[in-house]
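All remarks here apply to the structure that follows.
On to chain A.
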Amino acid sequence: MYYVAQVIRDECTKYNCKQCTLFCPEPNTLMYTDETHHAYVLTERCKGCALCVYVCSNLLKRDSIEMVYAENRDVAGVR
Partner candidate 1 sequence: MSQPKRRRINVRMPAIGGQGAVTAAHIMATAADYAGYHAVSNPFFGAEKRMAPAESYVRIGIEPIYDRGEVVYPDVIMVFHSQVITMGKSYTMPFYSGIKKNGLIIINTEEDLLTERDHEYLESLNVKVFNFSATKFALDHAGTELSTNMAMLGAFFGITQIVGMDAVEEGIKARFLKKFVASGGTMSLDSAIERKFKKKLELIEKNIATAKASYELGQEWARQQGMESWLPSPKEVARV
Partner candidate 2 sequence: MSFNIFKINEDLKEFMPPEIVDLEEKATWGNPKRGVMDLPYSKELLEEHSLCAGCPESAAFRYILASLPNPEETIIVNSTGCTSLVFPHIALHTVHSLFGNQNAIASGIKRVLEWRFPDKVKDVIVLAGDGATVDIGLDCTLQSFFRQEKITTICFDNEVYANTGGQESGLTVKGHVFKMAPKGKQWDKVPIWQIAIDSGCHYVARLTVSSPKKVEKVIKQAIYVAREVGPTYVHLYTPCILEIGLNSDDGLEEMRRTDKERFKFFEYMTDEAKEVIQRKKEEGLI
Partner candidate 3 sequence: MQKTQQVQYNRAGQRVVSPEYLLFEAPREKQFMTGSEVVKEAVKRSSVDASVSYPITPQSEAAHMIGELWVEGYVGVYFRGESEFGVMSEVAGCSMAGARTVTTTSGPGTLRAMENFPMWAGSRLPIQLVLMARGVNTPLSIQPDNLEISFLLDTGCMIWHAENAQELFDMIIAGFVVAEQPDVHVPIITAIDGFFISHTREAVNIPPDDIALPPYNPYKSPLVPIDMEMSPGRFLRDPYVMKSNYISYAAHTSWQYEVRAAIERSRPYAKHYLRGLIEEFGDPEGEIVFVASGTAGAQAKEATQIMIHEEGIKARVVRIKTLRPFPYQELLQAVQGAKYIFVPEFNVIGWLEREVRRALYGNVDIPVIGSPRVAGGMTMPPEFIVKEVLEYLGKEVKHVI
């Protein structure tokens, strides 16, 4: 049981910022798709640091990422 980041797609698509993908410390973990205009998390690579949440919520006030239990994550939301 551990936390991973999960992008709230409907919120994320409102912006075109990609900032979280830059600030995530892990390589190829938080990516962006231009097809549907939102970021997405490769859950098996996520270490759950929540830095993306800090960037998205504290700095940018966009509240488009949340931390969830890995087993509770919305699989449909994971590309």
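Keep in mind how these were chosen: all candidates are chains of the complex that A comes from, given by their letters.
Just so it is clear, contacts are C-beta pairs under 8 Å (C-beta built on N, C-alpha and C of every residue); 3 or more make two chains touch, one makes a residue touch a chain; residues count from 1.
What you are looking at is a predicted structure, and each value in this text was computed from that prediction instead of being measured.
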item: Complex partner of chain A (touching, any copy) among 1, 2 or 3; value: 2
item: Contact set on chain A toward candidate 2 in their complex; value: 18, 21-28, 31-32, 34, 39, 45, 47-51, 53-55, 58-59
